[in-house]
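Of the protein chains in this complex, all but one are displayed in their positions.
In order of appearance the chains are A, B and C, and numbering begins at 1 in each one.
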Amino acid sequence: MTTFDPSTEAAIARVRAEVAALHGELVRYGLVVWTGGNVSGRVPGADLFVIKPSGVSYDDLAPENMILCDLDGVVVPGSPGSERSPSSDTAAHAYVYRHMPEVGGVVHTHSTYAVAWAARGEEIPCVITAMADEFGGPIPVGPFAIIGDDSIGRGIVETLTGHRSRAVLMQNHGPFTIGVSAKDAVKAAVMVEDVARTVHIARQAGPLIPIPQQAIDSLYGRYQNVYGQAADARRTSS
Amino acid sequence: MTTFDPSTEAAIARVRAEVAALHGELVRYGLVVWTGGNVSGRVPGADLFVIKPSGVSYDDLAPENMILCDLDGVVVPGSPGSERSPSSDTAAHAYVYRHMPEVGGVVHTHSTYAVAWAARGEEIPCVITAMADEFGGPIPVGPFAIIGDDSIGRGIVETLTGHRSRAVLMQNHGPFTIGVSAKDAVKAAVMVEDVARTVHIARQAGPLIPIPQQAIDSLYGRYQNVYGQAADARRTSS
Amino acid sequence: MTTFDPSTEAAIARVRAEVAALHGELVRYGLVVWTGGNVSGRVPGADLFVIKPSGVSYDDLAPENMILCDLDGVVVPGSPGSERSPSSDTAAHAYVYRHMPEVGGVVHTHSTYAVAWAARGEEIPCVITAMADEFGGPIPVGPFAIIGDDSIGRGIVETLTGHRSRAVLMQNHGPFTIGVSAKDAVKAAVMVEDVARTVHIARQAGPLIPIPQQAIDSLYGRYQNVYGQAADARRTSS
Partner (left out) sequence: MTTFDPSTEAAIARVRAEVAALHGELVRYGLVVWTGGNVSGRVPGADLFVIKPSGVSYDDLAPENMILCDLDGVVVPGSPGSERSPSSDTAAHAYVYRHMPEVGGVVHTHSTYAVAWAARGEEIPCVITAMADEFGGPIPVGPFAIIGDDSIGRGIVETLTGHRSRAVLMQNHGPFTIGVSAKDAVKAAVMVEDVARTVHIARQAGPLIPIPQQAIDSLYGRYQNVYGQAADARRTSS
């Protein structure tokens, strides 16, 4: 059984509570069904992250059954919840944490409209100001990759590195989002479904009016730097 | 009044509680309106199954008003709930239990998107990885058959025998799903509506990218054999 | 202030409670927003009906603020709730009660998909078995008529008299449903939105398979005459 110093234990406890609670937001916004979807959060100051167990009902998630992993996605032996398997997407989360040190949280869902764009392999164009604020441009598509090796994680990292968007639509699969914290990644998961739905519906009825690039840049810059309490919230983990 | 040995009585009590509770999942996921839809579960070790009463509000379902039937769909005389009629789909459930001994649960709904595919008599193509995981390929369509004889049950059994899918879209009618347990069949009912909706929406906006058969096979094989607690859950009844 | 004999008072009290509670079903199934929509119920054995007040929040509806009217739609003076105006659709409800003595309940909503068919003036074709069960064929369209005289009520009565359907889509306006009781009319309002949505979505993706008329007749006949507790429920008011 692995032990940690008191400040790391305290950080682990905070991230366990945060990650468990944030799964409720996936349910609230209708992004998941049954046991699908998962949130993880990096433990600040340690090479660890906390993730949802595999195949457990959303009603039963609690801080103590969240699973603590190292950055290779290996469950920390003897830690609370370690008798269960972590989410089957754990390897992808771990790959992201290893390769994107600025990322504090990762979320994966099969939310309906985002998956619909992914099934066509089509990026979501930036035609609404809320999308310019939040993502700074289009939502990109990542490669087709199936579970079992590093290909999903690599696809996420290669697509999002240097990109303004915190969301990627993995082809035929669904959205992965990243953030400075687990909460920020959950917000991105909520927003990507919202814009996927809105732009889908808008385009069903006729051509969309593009937003000039300069306006997109201005909206994105302002939102990241000025937007009061929300900007603070992005920088903290709770 | 029929009596059973204590272990059968205990099994009946467990299945009554499970089937009553699982109806709540149909409501939670918006698969049913008013008194439509029904879940049944086989009593392990006995030629019996438990099913919802006909025309009773979802708010009023409880273990004691679930109805116990033999495998011909005849209500067990004197058993709790036997003063009511069982679901009008009981004959179809009974036919499945008689002809598919590996089936432990059956679910029927009129969920919106699954019925929409059924009204066109069109199978749902396998273009998203979650569908490959869960169903191993397309969701097939069963024949047009109306209530009153064995034709619905026969259509379900003929379509699903030897098929990877646990869901069939009965033409002009709606989905029936099967599982190793009632819970597993409910999961299939939730997932078939989810994929019916997602693939419908995806296709509205342009051509879909097929998933290579080899990838479908790989995803299905892994999900059935590896996927942690969920694989266990499929093999048990609670 | 009008007074009634004790058995009529008791019947009024029962209908007040039933009509107040049934408005909750309109909310549960998402058929109404804000203060829109209304349910009424005939008082058995009297030339009276109970209807929702105008412009009152669904959260605030209670038996005592339901409004008692005579069959001309005139509020019974001095009765509980009579300080408020009845629903602005009261004249249409009253017209139905005067001209269709078999009707025990009337419901009006602006539910999304039913209104969508009404805005095109297009009847809903009977392509799903649940619709054959419940409505026995297509859902008809009624004339364009605006509030202020008997034209809405007359349009409902002329369209539904001799028709199997308990629902009519008033052109550019929305659905009105009738039933043997208020509960039965609410069930029809729930089901008409369900079939309006399902058939709309089905048709978006390709041609629909018709159901043979003989099968429609068989399903309708069976459902009206055989369907266990639900058939009972249609004949009673609670």
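Note that in this section a residue touches a chain if its C-beta (ideal position, glycine included) is under 8 Å from a C-beta of that chain, and two chains touch if they have at least 3 such contacts.
Computed from a prediction, not measured in an experiment: that's the story for all the values here.
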In the full complex, the chain left out is in contact with A, C
In the whole complex, of C:Pro6, C:Gly148 or C:Gly162, the residue touching the missing chain would be C:Gly148
Contact partner of the left-out chain, one of C:Arg84, C:Arg98, C:His163 or C:Arg222: C:Arg84
Even though one chain is hidden, which residues of chain A still touch it in the full complex? 29, 127-130, 187, 190-191, 194, 197-199, 201-202, 204-209, 211, 215, 218-219, 222, 226-233
For review purposes, identify every residue of chain C that touches the missing chain, sorted by number. 33-36, 53-56, 84-85, 88, 110, 112-113, 115-122, 144, 146-148, 171-174, 200, 203-204
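Just so we're on the same page, only the chains that are shown with their structure count from here on.
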Chain contact topology under the given definition, line, ring, star, complete or other? line
In steps of 5 degrees, what rotation angle do you get fitting chain B onto chain C on the CA atoms? 90
So what's the Cα centroid distance for chain A and chain C, whole Å? 46
Intercentroid distance (Cα basis), chain B paired with chain A, Å: 32
Please set out, as single numbers or ranges, the residues of chain B touching at least two other chains. 204
